[in-house]
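Notes follow the structure.
The complex is shown incomplete by one protein chain, all other protein chains being positioned as in the whole.
Chain nomenclature is as follows: A, B, C and D, assigned in order of appearance, with residue numbering initiated at 1 for each chain independently.
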Amino acid sequence: MFLARIEGQLVASAKTDHLVGRTMVLCRPLNDAGINHEEADEQVVAVDLIGAPQGSTVIVSTGSGARQAAGVEGSVDAAVVGLVDYLVIDGDRVESEG
Amino acid sequence: MFLARIEGQLVASAKTDHLVGRTMVLCRPLNDAGINHEEADEQVVAVDLIGAPQGSTVIVSTGSGARQAAGVEGSVDAAVVGLVDYLVIDGDRVESEG
Amino acid sequence: MFLARIEGQLVASAKTDHLVGRTMVLCRPLNDAGINHEEADEQVVAVDLIGAPQGSTVIVSTGSGARQAAGVEGSVDAAVVGLVDYLVIDGDRVESEG
Amino acid sequence: MFLARIEGQLVASAKTDHLVGRTMVLCRPLNDAGINHEEADEQVVAVDLIGAPQGSTVIVSTGSGARQAAGVEGSVDAAVVGLVDYLVIDGDRVESEG
Partner (left out) sequence: MFLARIEGQLVASAKTDHLVGRTMVLCRPLNDAGINHEEADEQVVAVDLIGAPQGSTVIVSTGSGARQAAGVEGSVDAAVVGLVDYLVIDGDRVESEG
């Protein structure tokens, strides 16, 4: 799993049945959350399972665990599985960078 | 999953049975879709499940979920599972970069 | 699997059922453990299965093996599966860099 | 899946049962096949399922799909699953770079 910021949503009318009715979000992995704000170069497309708002910091799961969490038999390989409230770094509470 | 542009197709006469009769496309991941146009260095070969046209922006799934979506028991580890109509970035509609 | 240092914890009240009651830690992969101290750019979020203290050097497993070790049917794709006591490099005992 | 060039073969007498009797090839991923010739920095070891000649351009599958294509219960995580005849890039036939 990794931390990411929700950058936006995707609209795709032609897609496999597994993705119909799903909210697909564009996520930007955070490389250095809670320490320095640093974003990854690449983006990840994930199915949102928790109703994460735009700009929020989330936990993204990948692979077969993401597909199982989404309850589908294929297509999904990434899912938003948690909305971060805050981090605890070296004992200090740090707001997530959303 | 990730966004990619369809760069071309592959023709391969010698292949495993799982790939026979499949359209195999050469995909270029997009690192910064909807914001800055930036393409990844590497290419990915995927089985096309939606009939994506050359140059279009698509959603590519990887791993066992891609194989299951393709309905085969092996060989496939990436599949085109959606054709992007547009993105919504920070509340604004942004055309996908195809 | 890879070596990592525990940088902190995550608090996330909205999450999938698979993550409820789990300790989620923020891990920093170590690229050159036992030789030169060098940390990876990216962070990984893992479920802690062994009670690893902050700052310790741990073994992180990924993918379906991590999920199975956590005993859940989805969401988890990384888990802390071992706490490193020390390394043996070229026959010499080297303290892990925690 | 990705495109790669067959650079050589491996001889390994001590190995798991899953690899006994298998041709193991050293593959170099091609980052920019059909456009600019550019090779990846890393190499991949794959089980050859199609009898690919030295220097040829092939399709490599990874993960559980590769293992299933090889028909084994473990050890294999990459397999050569197709031999590329040619590419079609922007409607033009392009020879694969073998």
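List of remarks:
In this text, contacts are C-beta pairs under 8 Å (C-beta built on N, C-alpha and C of every residue); 3 or more make two chains touch, one makes a residue touch a chain.
Only a predicted model underlies this, so the values are computations on that prediction, with no experimental measurement involved.
For chain C, the residues touching the absent chain in the complete assembly are 1-3, 29-35, 38, 40, 49-52, 59, 61-70, 79, 81-91, 94. Mapped onto chain D, the interface with the missing chain covers residues 7-16, 18-19, 24, 26, 41-46, 54-55, 63-64, 67, 72-78.
Quick note on the criterion: only the chains that are shown with their structure count from here on.
Annotation of chain A and chain B: not jointly contacted by any chain, touch as defined at the top. Averaging Cα coordinates per chain places chain C and chain D 32 Å apart. Shared contact sites, meaning residues of chain A that touch two or more other chains, fall at 63-64, 67.
Shown here, the protein chains touch in a chain-like sequence that does not close on itself.
Under the contact rule stated at the top, the pairs of chains that touch are A-B, A-C, B-D.
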